[in-house]
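Just one protein chain is left out here, and the rest sit where they should.
Right after this comes chain A.
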């Protein structure tokens, strides 16, 4: 393989620093014919992909292995892609500037459904055969993982290997098995058969899917004796012992999350019924404070970053939050290192802590009631009351905040227009509290309340996986209703484009028949569908038409409990029985307690972790 000369092209593209590959803490290795080449691909532009913690972990983890060289690849921006295609320049690894066409592994992280066309476009740019069945002995293995890999069926036909669950151990096992076999007797098929029995490895080609006349699935059956009937996800038992990078890549460009991200725990004990992450990442496992202190010191020293963020699904639930935050402030305030805490919940919102953080750097204030009425919040198991919000904003306003963001979802199961009016009531209540709490002379720049509403997308492995998604017409009418109702000075209402949520809904719960839709979409030029300026809904509808696939079959159809779901052969630990029970409780508006208070019997502690979580 030879190094591509991209120097002259860099003068012609926007933000050429995306393509340099020599950022601080990037890894460059000498290559020989025994080197296992791994392309870690993120199917979006550099600024998004570089913000992804999983990439930082796996990049450094794989490069720690002897004779394994993992490089990064991001979706080239539109201008770069155009120039690459004009110059017949294939997709290349940023570090080596070599084509990834004959790498051993080409890995993609599946972060959101709307990036699927970018995956196909990147395979196309790389010159790799699109479908798994078209690849031969000299082609790379296309390997995918990440949250959307729990239902990888819509893209299963393009993938050779799917990693289910947390990848730190299983990735190394796969690469080691590959190295070993390469040195002895090796064929593509024998390798896939060998790894098919590793927990967390799913080889889609080893499974057949049959369908019933009504279009639903009849059965998903293994067609290879090495393939297990039920595929269990992989989890890391001890987060203090698992690999975490002590150096992370520091970009030249300003990226979306431009800071040290320190993972404090995995999983979430809350059990919100709409939330896929809360179900698939169970159980809760924390990193200890000492480990966090140690990592912080090394990461700040190796990067020089001015900000550190404590990352998790719900950071205020970390049991030693107070102690770690105080440590960070005491230790690093002199270096002006700021601390940010994303994903705070307002029911245990610790203002004393926030004030501590404010001493160093100002952070915004965001609350996520998700639904407008207590009834609907009970349905989704968001155990949060109006009183909680009232207390939190009262305190916030009295401490000098004057800008509050409120996040809601529309289209939740059982939602009525009364629930929508509840969104208005909450937003207006927040505004009223401001005028009650803050004296006229103290109001400064004045109040700013932003309410935003995204469209609910039912996801696999949640209690709402059987629910129809609201049709576009229903969502539009709900959005119009809210626009009318939320007219008030100092209150801003935003809503997200429902069309992208519809497409997300189709692919989230889709099956293998969607692969031909994706292949057609690639031909039609669909890419960067998550980007408003590139998303073309009509083109997508034409593609569905040409492929003879009805998207509403996937998005808007009520599924029965008896139906075989496309992801039924995958075991994330949470049982289908539990999800059904939760769905019934949702309909009855009955809450389920936090699993640290009372085990809800989801199933994760039988078979994945012994005894209690």
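Assume a residue touches a chain if its C-beta (ideal position, glycine included) is under 8 Å from a C-beta of that chain, and two chains touch if they have at least 3 such contacts; residues count from 1.
Rule of thumb we're sticking to: contacts and distances are computed from a predicted model.
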Its UniProt record identifies the chain omitted here, from "PepSY domain-containing protein", "Radical SAM-linked protein", "Aspartyl/glutamyl-tRNA(Asn/Gln) amidotransferase subunit C" or "Electron transfer flavoprotein subunit alpha", as "Radical SAM-linked protein"
Using the definition of touch stated at the top, determine which of A:35, A:216 or A:302 touches the missing chain.
A:302
Per the whole complex, from A:336, A:523 or A:577 the residue touching the absent chain is A:336
Sole residue of A:10, A:27 or A:524 that reaches the chain not shown, by the stated touch rule
A:10
Of A:112, A:186 or A:252, the one touching the omitted chain in the full complex
A:252
On chain A, what residues meet the omitted chain?
8, 10-12, 15-17, 20, 22-24, 250, 252-254, 300-306, 335-336, 358, 360-362
